[in-house]
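Of the protein chains in this complex, all but one are displayed in their positions.
Chains here go by letter, A, B and C, matching the order in which they are written, and residues are numbered from 1 within each.
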Amino acid sequence: MDLNDLYRDVIVDHNKSPRNFGDLTDADHSAQGFNPLCGDELTVYLNIKDDQITDVRFKGQGCAISIASASLMTEKLKGLSVEDTRQLFGKVHSMLTADAPDIPVDEMGKLAALQGVRAYPSRVKCASLCWHTVIAALDKRATPVSTE
Amino acid sequence: MDLNDLYRDVIVDHNKSPRNFGDLTDADHSAQGFNPLCGDELTVYLNIKDDQITDVRFKGQGCAISIASASLMTEKLKGLSVEDTRQLFGKVHSMLTADAPDIPVDEMGKLAALQGVRAYPSRVKCASLCWHTVIAALDKRATPVSTE
Amino acid sequence: MSSTATEIAASEHSEAPDFGRLRADFPTLNQRVNGHPLCYLDNAATTQKPESVISAVANYYRKNNANVHRGVHTLSERATADYEGAREKLRQFIGAESTREIVFTRGTTEAINLVAQAYLRPLVSSGDEVLITGLEHHSNIVPWQMVCEQTGASLKVAALDENGEVRLDEFHRLLSDKTRFVAVSHVSNALGTVNPVGEMIEAAKTRGVPILLDGAQALPHMHVDVRDLDCDFYALSSHKMFGPTGIGALYGKASLLEAMPPYQGGGDMISMVSFEETRYNDLPYKFEAGTPNIAGAIGLGAAIDYLNAIGMTQILNHEKAMVAAALDGLSTIPGLRLIGRPRERAGAISFVIDGIHPHDIGTIVDADGVAIRTGHHCAMPVMQHFGLPATARASFAFYNNEADIERLLRALEHCRNVFA
Partner (left out) sequence: MSSTATEIAASEHSEAPDFGRLRADFPTLNQRVNGHPLCYLDNAATTQKPESVISAVANYYRKNNANVHRGVHTLSERATADYEGAREKLRQFIGAESTREIVFTRGTTEAINLVAQAYLRPLVSSGDEVLITGLEHHSNIVPWQMVCEQTGASLKVAALDENGEVRLDEFHRLLSDKTRFVAVSHVSNALGTVNPVGEMIEAAKTRGVPILLDGAQALPHMHVDVRDLDCDFYALSSHKMFGPTGIGALYGKASLLEAMPPYQGGGDMISMVSFEETRYNDLPYKFEAGTPNIAGAIGLGAAIDYLNAIGMTQILNHEKAMVAAALDGLSTIPGLRLIGRPRERAGAISFVIDGIHPHDIGTIVDADGVAIRTGHHCAMPVMQHFGLPATARASFAFYNNEADIERLLRALEHCRNVFA
């Protein structure tokens, strides 16, 4: 278990300067997620056109892992189809939790920075909160997602 | 711990042929006692004249220790004053429970047959049930005595 | 881990395990009591623990002791993994679909109270009925009496026959449009009767009435599968199945548990608390308020591993033979009368001896190192049914053997001599 594997430079950087952070006032999809255990709270906003994510932003507060994960996610989602987003969620989930992930980590691009989370079971929820929240937004679920 | 010390001949005999067993239809004092743990149930009847116990009988069902104890008790009480009965209760209680009883056991007469009970904590309630019940009768208590 | 144990079990099941050698796994059994080797026949009250259970508990305290669920530090993660691992073992052991359906409680009694208060109490009122049987332990009577008192509902009781079996005609008759809940024991602790729970569950289902099984006395003796049974709730105690005291569980179908309000309030059972509003946590945590008996759950997990390694079918067969031999032996004691002669029996045999009160039997056989239970066995209505204040009860576990039966019979002869 190496701490540097969890707090990689990419993570520390995205935590300090989260990308796509803030409101998306004209969002046509949005959802709230929270992790009551650590007090993490995220809102994810989406604009979708012709089944394609045209814009995505998030805001909220949380630990470095959850903020960085959300930031990395927003970078990745822009331009993706709804279907591809759902599939990517599955792959990220597998990378975060499975001993032998479904897909080679090096196909995950920048998201691979999160692979260190797997060694820290109590931190998996932090990394996956934003993803659960995006899926809730796609599903137009009204009640906030909770990961406890 | 010697079993013969508990089931002395006197005890076995008084269990088999309890003395003063049965109703006392004109009793002026009576009380019920029960030990729910083993299902022992006793009723003690008293006639008292000028502060003196003129007659005493009991009925009910129970283990050898509780029946023999009640039988031995009735033999002892006839003719005793109310005050002496209460004092005797204290002595019996001490004999049944105290490591160093208040009074020499040989002053207890036939009741000394019960001294073996002390080595069997779960049986103390059996031997003392009749005594608790007599005191309840003297106190004219309406609710049955329970030793659990 | 539990899967390993199951694998071992599966591979070993071809030949019967050496039950004689298993006895050595139980430190308590290896002692002298009143000058005699202990002959423990009070298994229906509580069972002895194998060394693996004792050391699972000690090991948790020595290496991994921490509070669960709320910590990010290593010990807390280990404790959480072990505690939740035990839940998974129990889920597998009783065949539940999901760990969401396994709520840890102090034992059977608390599990039944949980259902009585959180499920039934909000649902019933005057005119409604709860159906139980004449065979129940106080823990499956009083919680329903309390709900009835609180709500005005009434308690119906399917009576016993002279063999100590529930009269099924009565059971069917009493199961009516007014019945809102059925609660029956899987196996009776007082008489050893195995109830025809399949038929009872089906009858309840047919009428759409939820049914709880009190499984305290079933799990130590037989394979139980809650999905096969298709009961709605199943209650159990760890200490009766070779695990630690202070832990047990309620199995409940997720759909029922989800609809229920919580039972106790506190830490862990909420997901969000403010003074204005409190949101409850997901299953099963909604029903586990406060710090749980972490060591107890881990010990229960170890007990399940142990049982899996033997195999419940092997245990059932071994015990059937043993109980039959004990019944044969007891029938040779003059003046001894069996109380309850059920067609199907597990674990316990109740009896009385003419002219000797059960309490005296208990004390005398104890002097010979034989531990049995005497009294009402927390089943006073069963005693009342047979018109007895008490019985003597010998109850068996898989580690008992023919020598134990022999010891019991000799000690009973001793009783007869004392009162000869």
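What we mean here is this: a contact is a pair of C-beta atoms (placed from the backbone, for glycine too) under 8 Å apart; a residue touches a chain by one contact, two chains touch by 3 or more.
These numbers come from a predicted model, not from an experiment.
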Q. Taking the complete complex into account, which shown chains does the hidden chain touch?
A. A, B, C
Q | Options C:Val103, C:Leu135 or C:Val157, residue touching the unrepresented chain | A | C:Val157
Q. Of C:Gly164, C:Gly215, C:Gly296 or C:Pro342, which sits in contact with the chain we cannot see?
A. C:Gly296
Q: Determine and list the subunit C residues touching the chain excluded from the picture.
A: 27-28, 31, 33-34, 38, 40, 42, 45-46, 48-49, 53-55, 57-58, 61-67, 70-76, 106-110, 112-113, 116, 137-139, 141-146, 155, 157, 237, 239, 244-247, 262, 264-270, 272-275, 278, 289-296, 359, 362-363, 365-366, 370-375, 377-378, 380-381, 384
Q: Over the whole complex, note the residues of subunit B touching the chain we left out.
A: 34, 36-37, 120-123, 146, 148
Q: Touching the hidden chain in the full complex, which residues of subunit A are there? Just list them.
A: 1, 3, 6-7, 12, 15-16, 36-41, 61-65, 120, 122-123, 126
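In the analysis below, only the chains that are shown with their structure count from here on.
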Q.
Taking each chain's centre as the mean of its C-alpha atoms, which one ends up farthest from the centre of subunit C?
A. A
Q | Multi-partner residues of subunit B (at least 2 other chains) | A | none
(Q) Multi-chain contacts only, two chains or more: what residues does subunit C have there? (A) none
